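Omission of a single protein chain aside, the complex is shown with its protein chains in their original locations.
So, chain A:
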Amino acid sequence: MRRSTFVRRSIALTVTSMLVAAGCGMGTQEPAGAPAASGAAGEVELSFLVFETPNLNAAFWDAAIARATAKVPGVKIKKLVTPNVDRTAYAKQLDAAGNLPDILQSVNPAGFAEAGKLAPFTPEELADFTAPAAGAIDGKVYQLPYNTQVIPVVYYNKDQFSKAGVTETPKTYQELLDASEKLKKAGFTAMIVSGGGADTWADMYPLTGTVATDVYKKTPDWLVKRRAGEVKFADPDFVKAAGKIADLAAKGYIDKAGLSRSYADGEQAFRDGKGAMYPMGSWFATSADNNKPGFEIGAFPWPSDDGSPVTPTFTGGGTLVSSSAKNVELAKKWALAFDEDKENNDAFVKADGSIPAIKGYVPPTDMGPVYQATVAIYDQGMKDGSIVNAFSQEAGDASLPPGLADATALAVQDLITGKKTAEEFAAYLDEQYAKATQ
């Protein structure tokens, strides 16, 4: 009898321990409005998810966090770093485990916002931003629209252009093809595209350019129409945009070796003179200025067929706050302090080539020539009224459904390797769109 009681107690203890531990493990996230977790001296500790790149390194984030924290008393920031640049995928993993950070940097809000996982910013909180409605979802802004990026800008190696006899930067798409042919004949790889390892997203930029010139120029709200089912990827305009990428690769102008290069390796390949053109987001500008290669770098916008200006841009990309943050109001206050801080923005401009979308902000006067050339492209786009969205980079109502940008980036590799024709690529995207919106 004593023995069987002992056994029963042991089993009961095991089961109870399991249940208690399971309860602890599965409910670590406190609901909104719950008492804040306090650190030393009544501080609230808020977790902040950031990502590191060659331009935005650990030292950059630490300094930026320290400046914002100095402006918001009572906050202590716990920095979390994503394992790679794909912060949205990592945020989803954390969310699935019930550990969505309190504050997140540059995560795509699609999906999170609709599921009520993010706290919206009020119009009053957004009063200092030049495009306060950018990236709105059902009229609410969940991500601070703190900066604008031109995506893509075609950065080019002036030495190789000169040696190949390309005297003018291409103004039309045909001129881009002609320049590529001259470069190829001179023994240079015309265009560097990366996308290896986990950085598949880095292969998107030529397609973002062709979609801007061949689809968005004519139909700026194309993705809104796609959501409404009024257009499809298989429509002729999109197929033509995809066909240009397949054609550039088939003619040997796009370097297929890039499909094994990470984003950082792709940037390095351009620096090493392994290709003449590097279609990339405007964030490359300051990287080029800060770490000058042995040749001069120029910049021009992705050209359209008829040479009319088209400037694909993305405005947004700032900080987001979880609706279940330990203290939502304090987290929003800190996020605003982080994104509006002049020194932080100067640092973002210098480290990541951003074009801050904050009223009255003036960039540092000592910015380098590649950044100046990039800003000139943006300013010209504003003057021409040629600003359109940057495909696959959008946020808000006019964006791809969650997960589709990743699927598109993988399928772009099929276009480059010739595994898919433009028509097959477009049909694949329509299939994936249906799957993502089921």
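The rule is simple: a contact is a pair of C-beta atoms (placed from the backbone, for glycine too) under 8 Å apart; a residue touches a chain by one contact, two chains touch by 3 or more; residues count from 1.
One rule holds in what follows: contacts and distances are computed from a predicted model.
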Name under which UniProt lists the unshown chain, selected from "NADH-quinone oxidoreductase subunit J", "Sugar ABC transporter permease", "Nitrite reductase large subunit" or "Cytochrome P450": "Sugar ABC transporter permease"
Of A:T200, A:S287, A:S354 or A:T374, the residue in touch with the unshown chain: A:T200
For chain A, the residues touching the chain missing from this view: 3, 6-7, 10-11, 13-14, 17-18, 21-22, 25, 89, 92-93, 95-96, 111-112, 114-115, 195-200, 256-262, 265, 269, 274, 402-403, 406-407, 410-411, 413-414, 417, 419-420, 428, 435-436
